[in-house]
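Apart from one protein chain that is not included, each protein chain of the complex appears where it belongs.
== chain A ==
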C-alpha cells in the first residue's frame, strides 16, 4: 500500500544526492536480482528506488593506465563474459560472477549487487578478494576506496556509510605467470547457493609461487581473506605439504554455523578440499600464461 518512488539518474552525483536525501528509506537498484526478490518476500520495503544502470561509469568495463581493469559496479555477468580480454586475465573472477543464477539472472546480476547484498555466500566476493580488487565508493562526502574484503560487515550488512554507493571494482595489472580460479560446493549442479566458495589467485615463476591470495565464502558471517593460506603457498612449488598447510589455514579460518545448508564439520572439511582443487586449477591456468 506504501508508494514506491523510482528514479534513474544519469549521473553519479544525482544518484548520490537522491540516495542520501532519502535517509535510509532508499535502495540502490542494480540488476535487482536480490532486491526485487527481497521486496516480494516483504523483507525490504523501500520508499525510493535509485536505479544506477543509466550511469555510464557504473556499467563500463575499462582497462586502467597501469594495465588492470576497472569494472562498473552494475555491469552484468553477461556483459563481463562478452568482454574481449577480461576473462583471459581474470578467469576465476569471471567464472565466479558467471556462476550466479541462470542465463536469465546473468543478464542482470552484477558484482556490485553481489557484494552490497552482503551475503556470506555471494559467489563473486571470494574471487574478488583473491584478486586483490579495490572498490571505489562515492557518497555525500566524496569518493574513497578500500579493499573488497573491507566491504562486508556481517550477514546482509556492509561498511558503506549512509548515502554511499559502490561505484566500481579495480583489479590490479597481471604479472606474467598469474591466474585465478573459483570453485563452490553446492549440493545441486546449478541454481543453488554456495555451502562453501573459494577463490584462489596465484602468480608462479619457474614453478614457484610468488604471490597467492585466497578468498573463502559461506563459512563465516562475512567472506574472508585467508592470509595464512596465501602465505603457506608462497615460496612453495605447490607440493603436498604446502597445499595441506594452506588447506589447514582455510579450515582454521572457518567460523561456520550449523544450518539447513550444511553442518560445521562439513563446511570446515570442504573448505580444505576446495582449497586444493581451486589452487590446482589456478596453477594450471597460470602455467599456460
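By definition in this document, a residue touches a chain if its C-beta (ideal position, glycine included) is under 8 Å from a C-beta of that chain, and two chains touch if they have at least 3 such contacts; residues count from 1.
As a working rule, contacts and distances are computed from a predicted model.
For the chain that does not appear here, its UniProt entry gives the protein name "Xanthine dehydrogenase family protein molybdopterin-binding subunit", which is one of "Leucine/isoleucine/valine transporter permease subunit", "Ferredoxin", "Methylamine utilization protein MauG" or "Xanthine dehydrogenase family protein molybdopterin-binding subunit".
Of A:8, A:211 or A:273, it is A:273 that touches the chain left out of the display. In the complete assembly, the contact with the undisplayed chain comes from A:193, out of A:105, A:150 or A:193. Contacts to the hidden chain, counted on chain A, fall at residues 1, 185, 187-193, 195, 260-263, 265-266, 269-270, 273.
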